[in-house]
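Apart from one protein chain that is not included, each protein chain of the complex appears where it belongs.
Should a chain be cited, it is by its letter among A, B and C, assigned in written order, with residues numbered from 1 in that chain.
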Amino acid sequence: MKRKLRMGMVGGGRGAFIGGVHRIAAAMDGLIELTCGAFSADPEKSRASGADLMLPANRCYGSFEEMILTEKSLPEDIRMDFVSIVTPNHMHYEPAKLALDNGFDVICDKPLSFTMEEARDLEKTVAETGRVFALTHNYTGYPMVKQAKRMIADGKLGAIRKVVVEYPQGWLTNKEEDMNYKQAIWRTDPKQSGIAGAMGDIGTHAENLAEYITGLRIEALCADISIFVPGRLLDDDGNVLLHLDQGAKGILFASQISAGEENNLRIRVYGELGGLDWSQQEPNSLIVKWHGKPMEIYRTAVGDLYPETKAHYRIPAGHPEGYLEAFANIYRNFAYAVIAKKEGKSPDPIYDFPTVQDGVRGMQFIQRVIESGKSNQKWVKF
Amino acid sequence: MKRKLRMGMVGGGRGAFIGGVHRIAAAMDGLIELTCGAFSADPEKSRASGADLMLPANRCYGSFEEMILTEKSLPEDIRMDFVSIVTPNHMHYEPAKLALDNGFDVICDKPLSFTMEEARDLEKTVAETGRVFALTHNYTGYPMVKQAKRMIADGKLGAIRKVVVEYPQGWLTNKEEDMNYKQAIWRTDPKQSGIAGAMGDIGTHAENLAEYITGLRIEALCADISIFVPGRLLDDDGNVLLHLDQGAKGILFASQISAGEENNLRIRVYGELGGLDWSQQEPNSLIVKWHGKPMEIYRTAVGDLYPETKAHYRIPAGHPEGYLEAFANIYRNFAYAVIAKKEGKSPDPIYDFPTVQDGVRGMQFIQRVIESGKSNQKWVKF
Amino acid sequence: MKRKLRMGMVGGGRGAFIGGVHRIAAAMDGLIELTCGAFSADPEKSRASGADLMLPANRCYGSFEEMILTEKSLPEDIRMDFVSIVTPNHMHYEPAKLALDNGFDVICDKPLSFTMEEARDLEKTVAETGRVFALTHNYTGYPMVKQAKRMIADGKLGAIRKVVVEYPQGWLTNKEEDMNYKQAIWRTDPKQSGIAGAMGDIGTHAENLAEYITGLRIEALCADISIFVPGRLLDDDGNVLLHLDQGAKGILFASQISAGEENNLRIRVYGELGGLDWSQQEPNSLIVKWHGKPMEIYRTAVGDLYPETKAHYRIPAGHPEGYLEAFANIYRNFAYAVIAKKEGKSPDPIYDFPTVQDGVRGMQFIQRVIESGKSNQKWVKF
Partner (left out) sequence: MKRKLRMGMVGGGRGAFIGGVHRIAAAMDGLIELTCGAFSADPEKSRASGADLMLPANRCYGSFEEMILTEKSLPEDIRMDFVSIVTPNHMHYEPAKLALDNGFDVICDKPLSFTMEEARDLEKTVAETGRVFALTHNYTGYPMVKQAKRMIADGKLGAIRKVVVEYPQGWLTNKEEDMNYKQAIWRTDPKQSGIAGAMGDIGTHAENLAEYITGLRIEALCADISIFVPGRLLDDDGNVLLHLDQGAKGILFASQISAGEENNLRIRVYGELGGLDWSQQEPNSLIVKWHGKPMEIYRTAVGDLYPETKAHYRIPAGHPEGYLEAFANIYRNFAYAVIAKKEGKSPDPIYDFPTVQDGVRGMQFIQRVIESGKSNQKWVKF
């Protein structure tokens, strides 16, 4: 296809964080251009944000409905190709549903939706419409995550026994939601975030990463869910025991009150032959600790990596790629799938991305972990 | 006191591991000399081991009873001063009890005993005899552990919210107990080790370190205890949720099947102002992650450390001290207490060491964690 | 300015490395769009490369002369704003000169030129034309480099005594230039690269970074320059002693035969009060080792950093930014300067970038270091 895909964005106006990330991610590989947007529920703000982004006024819409319906009516060679949804959780479902129903592909921030019911309906809608749908569990976009997944799938570690996935942050150590901090306000508000705070915002990333890398599924969990900051309305910390299939055991913890931590997502997986260790803050290294042999460190772009690993970095060894590049991998792979669909081809599985099913699983995790947190029963089935 | 203390050792003959560690630890500071021993239950082996250690034959005993009773009958200027017990768990109680009852101070490997009842009886015996008793939870002997403990006690981190203590090892990944590996055989044998495997051998170190550093007490726990290696008789892995006093929550895990791990004891403590991070494999660094300020790394012998920190290293900055030095700190502090007692003085609290009460608490941990592992109830009171 | 700047690229066709980096860097912040290019000296290849990049055929030129002169003739609202030069060293001068002389701003890859004479002429041309000129010594674009520079400028380390800057790579360990490896071929070819190999390609980065961070100037040097790979025509390794102004001493080494190294640029600076340590492969940490106090680690986006540091990252703490983001900072700052010029404003000094003067200094370094390498005299004046 000899043109860039045209993106329409929902959310991401002035003062937003993740919207800017999505725009950089979309722009990075020269496959996508931002064409239009409904950047705010306030039409004035939406237009002002669009002007900041150098969009023409007539492509800055006052609502997602207006954007989707207007764009649908535009000629094919002008019309947006897909919708990017970067709003708070309670505003994922409606634009996603409307976009899908009107023939647009969708890429959506995580978690998938506000409620389980919405999630299941989106899953059904994607199936029915046949549209491409991606969920930005961006951490699976890192090349060393691809390497880890394939090493395990290839049996390099032997049967998996133990998984430790952790996601400590410290940014909600104080009551930031009272300090006019937009990111904190909606994430701690049950009306915008849903039934979970930290467990939804970052716990789902940990859950998704663990299942992605190991290929195992969580079967049961036992959660200790806490609100540490007085007056906060949603959980800011959770410690969870896991039972995965094939007899593996695990620990998952996520926290936004781990003072001094930045964004320290880390996963360790132990099999019968060795263990893997990957940390998002040093994402270009994959430590492999072998039983009875020297430890190895696999590095982005060094040596004979798997094809799917090689497909997810851009520059030579020692030129560190980070969060934005991993995020851009999700966008690029989504774009490849959109293009493949337009060209009537099958997407290349090497360019994978999180799907609506991953999103449903994440919503299920939220449900179960909150349920377990309130239960005196030890294990809650997933 | 212008002479070295005389040590009699129980256990630690040819092929033992921890006996050699105790001897190095005792020798390091020039305060203690090995004078006699009952190195094996087999009198022949005991004498051979003693000869290896250049002891005269008449101080190499065929049993601990023989050693304790014979030494008691020797003139005071020749007689051993204290007993060091380095046998497997099921052989701690009897020599300890006999030594205490015959007027000898005791330093004993961990866990304290084979059963809870023995532990309580030793606690009582120590109280009644007034002897000095040390338990070698050696990890509390590291200078940076002292620094961490005092920083928390001084409120530098604010109120503690979360503790993550972990102790992964990989050496029992395979069924080593079938491969004539002495260390594995007794540790996986319920008749020698007690009701717990990994949770007793290293879980108690984690429990002890967490309570030592934080000054908090575990109030309840929820454990997932596993045997991964087929045919093994005791747990080789455990994941535990913790409730500590003052509202703190925690995670403890210990494992001997985390393939590729060496001896990776690590503790993280998060308070309202920042977090601490200490790893036994890099013991000379204490990482302090402040909320909203640059991280600091405290290093052994660098800068203005607390007096109790300064009291626990021997050489200047950048000359790494390790496991043996930390272990030697327990011996040295025990020796100071023995000397103080002989001289009728109070021991200096700066030279602390784990006590019989710590040992009782460790045995309680073993009980509770195994009980919780078998329970469908979520929380078990400590 | 409510439109994107239009970029015309010279070089960077199929099979190139750095051209792709420049395009990503230019695209990242939504300020620049690729409008046209002369991607190859072969007009066919240039057009094919342009088509890959989704450019219209009429903006894909067969030579830089054609591009510059044609674009100059286009209406102002279509015409490119600036030229990006990403060719091998011997092809920097001519397009840069022509672009400047025809009223275009220029951003150029390093080193500045093929010869010292070209460098001086470009310096003069920039002065005479008043155009904006940036040189992509991209490593100065990292936020932690800005922090380091300012800490030193503010005297936090006291007077600087010692600088150690090193840049080991291993990718030319074997004779890659004989293996049809395009990047290796031109870099080891005196006709394309100039008088220096490794010292020009990466030694100049080290020199630039050292002078940028310390604010000191190299006054004399003593170099040991080597060709390790038999048959290679230019240096692949160099060790250099430095005398800087204000009495500081230093070491600089750069190597492309340090087998196993990736792109390990690192700088350490020691003053009277402490030392700084920054490594490009872990660019989000700046280690500050204080004399007699705990080490500090400054991290991208954590805490109260300098304004110029804050101006050079995009996302919150713990979301690692890497090489492409640092490179994009050079492009963004250049774009700001171009826009400021168009708007008749002064550029904001917080958004700095390497200039033609830095480029002249780099060429001088190449001259002197090669001269010293051949000399029996100890010190060569810079």
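Assume contacts are C-beta pairs under 8 Å (C-beta built on N, C-alpha and C of every residue); 3 or more make two chains touch, one makes a residue touch a chain.
If you're wondering where the values come from, they're calculated on a predicted model, not measured in any experiment.
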item	value
Visible contact partners (per top-of-document touch definition) of the missing chain	A, B, C
Sole contact to the chain not displayed, among C:P88, C:G275, C:P320 or C:G362	C:G275
Sole contact to the chain not displayed, among C:M7, C:A26, C:L112 or C:V164	C:V164
Omitted-chain contact residue, chosen from A:K293, A:K345 or A:K381	A:K293
Interface with the unshown chain - residue positions in chain B	2-4, 17, 20-21, 23-24, 27-30, 34, 51, 53-54, 169, 171, 261-264, 280-284, 299, 301-302, 314-325
Footprint left on chain C by the chain that the document does not show	157-158, 161-162, 164, 166, 168, 170, 173-174, 222, 224, 226, 228, 237, 239, 241, 243, 249-251, 253, 255, 257-261, 268, 270-275, 288-291, 295, 375-379
Chain A residues touching the omitted chain (full complex)	288, 290, 292-299, 302-304
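Basically, only the chains that are shown with their structure count from here on.
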item	value
Furthest chain, CA centroid comparison against chain A	B
Central chain (by mean CA position)	A
Fitting chain B to chain C on CA atoms, where both chains share a sequence, rotation angle to nearest 5 degrees	180
Centroid spacing, where centroids are CA-atom means, of chain B and chain C in whole angstrom	55
Computed distance of Cα centres, chain C from chain A, in Å	34
Chain A: positions in contact with at least two other chains	261
